[in-house]
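Excluded from the complex is one protein chain; the other protein chains are retained at their positions.
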Amino acid sequence: MAITEENPGYKWVGTRPIRPDGLDKVTGKAQFGADLTLPGMLFGKVVRSPHAHARILSIDTSAAESMLGVKAVITGSDFPDLVANGAHPMAIDVSHNAIARDKVLYEGHVVAAVAATTRELAEAAAKAVEVSYEVLPHVLTVDEAMADNAPLLHEGMITKGVDPAPDQPSNIASRIVHERGDLEQGFGEAEVVVEREFTTKPVHQGYIEPHAAVADANSDGRANIWCSSQGHFQMRADTASVLGVSQGTLKVTAAEIGGGFGGKTVIYLEPIAVRLSQRAGRPVKLVMDRDEVFRATGPTSGTRIKVKMGVSNDGKLTAAEVWMAFEAGAYAGSPVGAAGMTVIAAYDIPHFLVEGYDVVCNKPRVAAYRAPGAPMAAFAVESVLDELARSIGMDPIDLRLANAAVEGTQASYGPKFPRIGFVETLEAIKEHPNYTAELGPNQGRGVAAGFWFNAGMNSSATVHINENGTATVVTGSPDIGGSRQSMALMAAEELGIPYESIKPVVADTETVGFTDVTGGSRVTLATGAAVVDACRIVIEDLRARAAKTWDVEVDQVEWVDGQAQHVDGSQPPLSLDALAAKSGRTGGPISANASLNARGVGAAFSTQVCDVEVDPETGVTRVVRYLTAQDAGRAISPDYVEGQMQGGVVQGIGWGLNEEYVHDQNGNMENPSFLDYRMPVASDLPMIECCIVEVPNPAHPYGVRGVGEVGIVPPMAALGNAIKDATGVRLTDLPMTPIKVLEALNEQSD
Amino acid sequence: MKYAAPSSVEEATSLLSSSPSAQVFAGATDIVPQIHGGRQAPEVLVDLKKIDELVSLTSDDKKWTVGAATPTVELTENQAFSQEFPGISEAAGLIGSDQIQSRSSLGGNLCNGSPAADSVPAMMVNGTRALIAGPKGNRLVDVSEVVTGPGQTCLDSDEFVVEFEIDRAPSLTGDAYLRMIPRTEMDIAVVGAGARVTLAEDGTIAAAALALGAVAPTVVRVTAAEEALIGTTADEDTLAVVAAAASAVCNPIDDKRGTIAYREQVAGVLAKRAVLIAMERAQQRNGDV
Amino acid sequence: MARTHITTVINGDEVDFLAEDSTSLLNALRDEVGLTGAKEGCGTGDCGACSILLDERVTCSCLVFAPEANGANILTVEGLADAGELHPLQQCFLEGAALQCGICTPGFLIAAKALLDKNPDPTETEIRYALAGNLCRCTGYDKIVRAVQEAAMQMREQ
Partner (left out) sequence: MAQVHFSAGLREFTGGVSQVQVEASNVRRLVAALDDMFPGIGERLSEGSSVAIDGEILTDAEFESVPDQAEVHFLDILQGG
């Protein structure tokens, strides 16, 4: 089902052909991060801290260095001191997270690394590195970290965003606040006020491919890096910064990437691999084990969130008060800022106060994860909305419709919304048969909505017309979920040639212009816009060449259906392959670049309804039916729009029901495996039904909005609301495991 | 680490006797993660799958014999076995994914010593015996006596299980195994319950066995429940006694997979449900074994 | 360190290689034989990305010691297509957009083949349970399950 405001009659955009990189991926040919082998290549292994918080007293590498076959051993002292160099605080954090200097701040923090001729030798050598620690008291949660007299991770951390600035350091990196109106007045106008407190645990992005990097350093100071990342330009910049070298000395080639969801926008192994390769004089491959991925990369924040909201009897939200604290992990930078901006942004609420804290603790530094910050915030607010709807006896969709942000609504984070499709997603759910399907015993239905900004940022593209009239479309955006297909579809639409005649390529850092990370649901919008621009430059050039051929003015030439046509039909059309074949005579090869800082970012909304069945005797929740409606603006590649929607929902189901970081009291992660970090498996799920809503983004040539992230925002609240509907109990602590559900049911029956 | 694949029980026994740091394995599904995680570092890896007796599944009038290293998929795929012991078959079918079941075995599942091993409650309620080979000869030990604590067995380091013997199920007998996991697959049991009942001609229970996994240091029998079931039709009141008895025998721990309170409560629930399924199966299996 | 000479048939060809005894078959296939289609997602048998058929049984190659494969017949994703003609599962995965990043795809294809070899007409539930040992984090499994259903139908019709 697609709701389309207009049907522009596209030939390629909106179709479902086979993806260009698909064949390599179903035959095992695609080269992912760990698949490259170079002649003479060594295997590296990283030495990690077993402690959550400790001072490094000494590192003895002599035993490891003396082992036969060990070619390099490095520690933090092999990297420049960015503090002394006066680097930006963020660059210092990136550097110290890549390899610890005087202190380790979480279990898994890198302290040293080795390279040896075999995998087994590297592992043995890593074990032989002797590190002596002075263990320090640690803090694992926002509660512990914000407590009076809590042990400090960073002795100089003064909370930002507080006026006047505190005179004592703390683990609170910053405070954010958004407010409007008069809370007292707002709550005074409410007939019903609901106040709840929510907690969520850190969860991992859970990409199936562990981080991997191969580095090959030359003696002249240059180095090549192959790695799996969401942005090889970002990897180049951060690696150069950690190594203290110029970016120009590094060339980064993007391997196929085996999932990222935000977690591969940051460096981990790359600078280590380069330094090992420099020391050893040979290529070095570093690949993380799964337990390293869990202990030292990702996750997103654990949180505590308090929400108080008021509603009038006719369903108008009158006021909202939100307090939230987000774990940042070892270094400042949790997504609490985005959480504060999104938490109530989907609704028009006259009086509100949103306050948030970014809190460091002794866990891995959080990394972006699909709409970072928004899902936890939505879990809290959308759960409270459900309570409000129940209190006043209103349908939960109707409550949201009565307060939904529309074009012109002053968003809680500041500006007015442009044309958005929130209402349309709500209506799509309400009209779908799932919404009124009969529920069985022990089943319940929950609704929730979500909002995410999406991003624009910088992208580059090059379009080459080959001699036979086919085109190569070169971009710098690693393809994480089918973006090569959407690039090819837009290029085919622009150039008027078949999709199959387009070869989309992700090029290395020396072959295409700078491009920001594949993140923020921005690639189809921003890199797509660069591709469209480059195609349009090519078309201008083609028109000029046809004009030259026909000896007419260029305004006499139109580009239609892949060929140049004279406006009055006085010349036989010139096809792209004809023009390409003779390009040498008309000015040389046909090629164009476009680079841009994208504009016209369109906000994304998703509304979801889920049906669950709860076993009242074991507390097990099974999802029996799921429907998601999302405003895609325009679905360039509907297959992969649905894929993003379904993938986001299922990650949210995992977050809602089972996924969590479990730490023991020493700060060691107890479940760093896919066995005990329970991501959804196929048998846990029903089909995820999709309803692509298309409210075109007026600021984009094809109406594109980002589609990648918002799908993960509603599921946790949808599940919680469905559990409430099925059982009468409200779960406020994620994940909503069978243990917690049964406890709540026991309390209810007491 | 050196790999060895003896082709006879004797060869395996002498290998084990001659190298103190040898470790037998069948499907390797547990030992590989253990070695990887540094929890084991044997010098010799003794692969038992090349010994014929260890990979076999046969039956005669008296009993079924299951080679200790037989992949569990061969149990679930064997229709006659699965019809006679659906509880063991379904337990075997819960040990990990299809990929794991191509390799996992009853011998490995038992000797790994996990209190959460799925096949063990199901084997126990069916009175399964383990034939253990060692340098001093063979001995036959009831499965309930093999595991002595988490990760610990009554086997000496030079002994291993060759095969399991399970007496043919009498008519009017049914078994069942249920487990509670947060997902639907790929988890370690938080609670497991195996039950078997044999009915008298009048439809009342003549014999009953109930065993629980993951609720104590080893798999435990719930004798109070078994006794309570005798002579009843597993009516609601009796099942309440069964559930209470099941909860009462639990001696679990709080860990990352479950809490004490949860395990105790759900042990009762699963015990009840497993008995009911076993009853139903017993009613359907009237002398046609 | 001692390396053992291992003789196998891989994707129909006789293949010999050397590997240390404690090396996983997965690492041997990837590092010694050069077949990198099977992936390591976890190394503990929990994700299925390394799935192969080992003597026709679907197996996590990360949980097999390389010497265990001596004399075995192995199928990896690289051997699924027949002389360049895609297996119906491969074709249906492509047409049904049953992959996003693609890292799990080789394992899913092998596990799905093992299922259809055994059960040519599986229900949706049977497919979901048969694939429960394969983690996918991108797709939510929906399109994967549909692709297997479609391939099963095509194969039954052939």
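When the chains are written out, they are named A, B and C in that same order, and each has its own residue count from 1.
Everything that follows uses one rule, which is that a residue touches a chain if its C-beta (ideal position, glycine included) is under 8 Å from a C-beta of that chain, and two chains touch if they have at least 3 such contacts.
Only a predicted model underlies this, so the values are computations on that prediction, with no experimental measurement involved.
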Counting the whole assembly, list the visible chains that the omitted chain makes contact with.
A
Using the document's definition of touch, tell me which of A:W12, A:Y106, A:F198 or A:F417 contacts the absent chain.
A:F417
Filtering A:T199, A:S521 or A:Q565 for touch with the omitted chain leaves A:S521
Identified contact with the non-displayed chain, of A:A371, A:A449 or A:A635:
A:A371
Of A:G262, A:P283 or A:P672, the one touching the omitted chain in the full complex:
A:G262
The one of A:H51, A:H138 or A:H178 in touch with the missing chain is A:H178
Across the whole complex, list the residues on chain A that are touched by the chain not included here.
161, 163, 176-179, 205, 261-263, 265, 335, 337-338, 341, 368-372, 413-418, 453-458, 519-522, 597, 599-601, 699, 706, 708-709
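Keep in mind that, in the parts below, only the chains that are shown with their structure count from here on.
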Should the pattern of chain-chain touching be classed as line, ring, star, complete or other?
complete
Of all the other chains, whose mean CA position lies farthest from chain A?
B
What chain pair shows the greatest number of contacts?
A-C
Distance-to-centre winner among chains (Cα means, whole assembly as reference)
A
Separation of chain A from chain C, taking each centre as the mean of its C-alpha atoms, in whole Å:
29
Quick one: which residues in chain B touch 2 or more of the other chains?
33, 36, 184-186
Residues of chain A touching 2+ other chains?
289, 673-675, 680-681, 683
Touching residues of chain C toward chain B in the complex: what are they?
2, 4, 20-22, 24, 43-46, 48, 51, 54, 57-60, 62-65, 67-68, 111, 114-115, 129-130, 132-134
The answer for chain B against chain A in the complex is residues 33, 36-37, 180, 182-188, 190, 256-259, 261-262, 265-266, 269-270
Hey, which residues of chain A end up touching chain B in the complex?
289, 291, 617-620, 622, 657-658, 662, 670-671, 673-676, 678, 680-681, 683-684, 737-739, 742-743, 746
